[in-house]
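With one protein chain removed, the remaining protein chains of the complex are shown where they sit.
Going in written order, the chains are labelled A, B and C, and every chain counts its residues from 1.
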């Protein structure tokens, strides 16, 4: 299951999507934006995605994780549009024969999603809003985003 | 939430138990015994617990994890009695401000649960059954089980 | 020499061999290791099994000296967690 969704995420459904009779371990990660970011109080969040590319990149990440670890199934969903503070914006589930792989792959997938998958967050504060990431300078992290060097 | 339960486990309920407005990350681990263990086909599982001690040890593990990492909430449930192959026997959920802590604590809690919490598994095969752990020799792993040396 | 009444509970494989619980009278100064040696002598092969001890729901070492009113649990290495 790979989805970009404007509806509230259902972590139980994502978990169910990786059920597998050969899986001994399932790890589910849920990420939620908190009320305060760098000392500013967030009143509303908004996510935007390059949807087709985001789905392509999620599938590529899942495939790379499966090459790297012995996994059974991977599911990744991300919410877009306005997200109330405290509601999940991302859910990732991994099933594997053993817990080592499930934990390592789960952690790797959320780290890579944040580096690679084309989704952007706008934080709304009282009296202003900021696109996160747009102000950060510095060159792209090549290892992370360019396909030819990825998945090793 | 700390429970020893004779009923099927509901991972979504365990996940809900660690919801917290200050949590940016939730990690849920679900462990399921697989159909084959060391080449033998398992037809049925049975878990037995020293229930009060198991609950005490789970709470102590959660407290130790909270000393070690900045966590919000921890929930641990383990099933006892007959468990059909493929149904979860343990669910652990951790919420934290950040994903680093949630992943590390989740992994640590399941590792320590398997070393410390007084629960035993009996695997039933065609024509026999074995209590797992009862045949293993060697001295106790002191660091793991004795309270005075634990939680560092 | 005074004796102590000690309640002992067994779990898992040990429960199947020795029953759920038993009461034992032991001399003052008896360690858990000695109590277990006496209990294990009652069924063949038991003394070779690895065991863990708990008193009042806390793990204790085999050298623990029993006290009046102690409730002891003796069980195999744990194997929960899937």
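Rule of thumb we're sticking to: a residue touches a chain if its C-beta (ideal position, glycine included) is under 8 Å from a C-beta of that chain, and two chains touch if they have at least 3 such contacts.
Just so you know, these numbers come straight off a predicted model, no measurement behind them.
A.B. asks: Determine which one of A:27, A:71 or A:113 touches the chain that has been left out.
C.D. replies: For the chain that is not drawn, the touching residue is A:113.
A.B. asks: Out of A:44, A:98 or A:122, which residue would touch the omitted chain in the full complex?
C.D. replies: A:122
A.B. asks: Spell out the interface residues on chain A facing the chain that's missing from view.
C.D. replies: On the chain A side, contact with the omitted chain comes from 31-33, 47-50, 52-54, 56, 78, 88-90, 110, 113-122, 131-140, 145-147.
Simple rule for what comes next: only the chains that are shown with their structure count from here on.
A.B. asks: Between chain B and chain C, how many steps is the shortest route if every step has to go to a touching chain?
C.D. replies: 1
A.B. asks: Which whole number of Å gives the spacing of the CA centres of chain A and chain B?
C.D. replies: Chain A and chain B have C-alpha centres separated by 26 Å.
A.B. asks: Once you find the CA centre of chain A and the CA centre of chain C, what distance in Å lies between them?
C.D. replies: Measuring from centre to centre gives 50 Å for this pair.
A.B. asks: Indicate the residues of chain B shared as contacts by at least two other chains.
C.D. replies: Answer for chain B, listing residues that touch two or more other chains: 31-33, 110.
A.B. asks: Using the touch rule from the top of the page, what residues of chain C touch 2 or more other chains?
C.D. replies: Residues 82 of chain C touch two or more partner chains.
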